[in-house]
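Scroll down for the structure; my scribbles are underneath it.
Other chains of the complex are left out, but the ones given are in their true place.
A and B label the chains in the order they appear, each numbered from 1.
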Amino acid sequence: MAMNRVLPEAGGEGGPGDPGNQRGRAELVPRLGYSGEDIAARRRWVEEKTGAALGQVGASMLPGEALRGNVENPIGAAQVPLGVAGPLLIAGGHARGTFYVPLATTEGALVRSYERGAAALTRAGGATVHLYADENRVAPVFLFDGVAEAAEFVNRLPEWFEVLKAEAESTTRHGKLLRLEPRPLGREVMVHFCYSTGDAHGMNMIVKATDRACQWLVANTAARRHLIFSGLEGEKRAAGSLFAGGKGKKVVAGARLPARVCRAFLHATPEQMADVWRHTMLGHVQGGTLGYNGHYANGLTALFIACGQDVANVANSAVGVTTFEVTEEGDLYATATLPSLTMATVGGGTGLGTARECLEMLGCVGAGQAPKLAEIAAALVLAGDLSMGAAIASGEFVQAHEEYGRNRPAEGGA
Amino acid sequence: MAMNRVLPEAGGEGGPGDPGNQRGRAELVPRLGYSGEDIAARRRWVEEKTGAALGQVGASMLPGEALRGNVENPIGAAQVPLGVAGPLLIAGGHARGTFYVPLATTEGALVRSYERGAAALTRAGGATVHLYADENRVAPVFLFDGVAEAAEFVNRLPEWFEVLKAEAESTTRHGKLLRLEPRPLGREVMVHFCYSTGDAHGMNMIVKATDRACQWLVANTAARRHLIFSGLEGEKRAAGSLFAGGKGKKVVAGARLPARVCRAFLHATPEQMADVWRHTMLGHVQGGTLGYNGHYANGLTALFIACGQDVANVANSAVGVTTFEVTEEGDLYATATLPSLTMATVGGGTGLGTARECLEMLGCVGAGQAPKLAEIAAALVLAGDLSMGAAIASGEFVQAHEEYGRNRPAEGGA
């Protein structure tokens, strides 16, 4: 039965000398379903194979059937500590008001740091946020016999837009093909297929749509074949081309913080904040960092885990730029620009148990709420970078992690 | 009492026109502790403020006191679906044998994809893995009056190594200062303080140690002041300089897959795999990606969440390079190189409930196990990139996500 499936042979190999022949041990995970019993049986199988006791993994509140489409071979759930940072006052196009933001993390001091920045922003009148664009894209590559054929393809691509749009959109109710951006290289042509995807993250949706359009192109043009991904699109990776937008939501948050708010909440003057910006920018430049920011990855990761986002998209979402500037009046103007923020409020893990509850905390459940969620995220990382910059400026970074971090008790010399 | 703390004034402001005056709403999160009652009270306060019902968030198995040092303002836990991928046969310096890897994700098809790659690797005889280096670093910047003073500092830095080592190590039992790497720029000097950190991730540890050493330098040299972070170190960000190593663990995994194993498990020939590599490399180059890989971020994120790692470190850990090559014998040789993998088996979230159980599944609980965990991660992402590359080569990517992904039922035309 399903409980003892060994790894199949690859045909033709085998025998005593076969280095891959691990027949005795290499069993496949049992092919069981999503019922509570199946999950429990699978978990017991894993416990037996690995010797681990998985009691807490098994104590998940997530009903098994709800996991279908989100995970295979389920054995329960991982639990990540959840804190809350706020108040965070936002004046955005979609997010307006005061928010308390759920953050799932195990890094001591992280929530406290974001809370401090949020409080400073709030006392300063809140963060202004603007969502510039909300798209997603796939970039297949088409292969040609030579440079001439590739060039003709690029030149004629606009002619085919309507039929490609029809092909692509025949596979989806929500994805809309906005435009094509060809990027020829040698005798191949990568093409950005740019979509609006509604409130879903939509990669599966637009990959399927694009593949349909690609099939039309391979059948009707000089393209000999295609690969559905070229890597150009920047999905789940840090890439310089993300700054031009088109991969997710482009959002900018900014705020003017009076000097007294800086000092009172951040323990740093606007001049000190600008000084930190200047010197750490040089570190980013010398290190070959894409963009510049204090720790977008921290805030985004904690928010993504809490809210059922695809956390691997932090790789592209955290590429962005923070600015600190002293205004003519002596205040601090601080901004966060995220050109490629990938967030959703429907699909993926957004409907699951704790994720849905966290989205409720933000008033971001369901259709129509993704822009609001993106604006909250931008204000959040602005708060975090204010707090981080201030900790560096004031020299309080070490102290803060001493107070809140895990390592303190176990560390220290005699 | 603590339940109704309003955001404090910043001193001197206030009055009707103060744009930051949100006195009526902007309450701070109550300062409560880590007892179950405190967490419940805080959660109820959040429910009241936001209108969200947080029942599942509150159903955490993580005892409150255990969260101290990992999260502030705790209200419970986020749950992330947990699946298992394997068997994954590894011949490493530290990880040896067959593993079943816990993956926390909400992306349908992800576990199945890694499972497929793991099975192929296993049938091929397993992945060979080598851990080249295991370090961590902090890069403070020192500011000088001019270029001449900066130059003298750099030239004399070796003289001060022993005293700096003593200063730094006076703050920690586990961190060992290995060397200093100065990087002058203009009239400032960034210095990599490079440490071994034992089995801990160790950022807090080495930041504290480095700050102590910096204080000595500011007191005893021409350095006027320092900032504890310059950004050069590459912590939680993607940066080109990570390839040179020094930030976390440098690990390489590789395997020779006989052509028949490729075809049987991956539905692609070695030649097709090399073809995908070649064409998607061009997409990465044209897109300005750091490094090249299929989707390290996916596997690492899922493993990091499962195992209580600092998930924001995926930003640096996922910078790496995959290779697919056809051997002279017609087989596939595939490798994954991760120059900056940040993983730990003590400290951080590694001791918490489900995280500890997931580490048990891998035999990686506690001191001495971080190298083993890093080798498993490297083999895992190699498995994932094999499967992703094969899905692109064979054209099965869309089909796989149709079968396992969440979006299918809600999508589709008539």
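In this text, a contact is a pair of C-beta atoms (placed from the backbone, for glycine too) under 8 Å apart; a residue touches a chain by one contact, two chains touch by 3 or more.
Note that the coordinates shown come from a computational prediction; the quantities given were computed from them, not determined experimentally.
A.B. asks: Because only 2 copies sit in place here, please give the count for the whole complex.
C.D. replies: Assembly-level count of identical protein chains is 4.
Here is the rule we use: only the chains that are shown with their structure count from here on.
A.B. asks: Could you work out how far chain A has to rotate to sit on chain B, using CA atoms and steps of 5 degrees?
C.D. replies: 180
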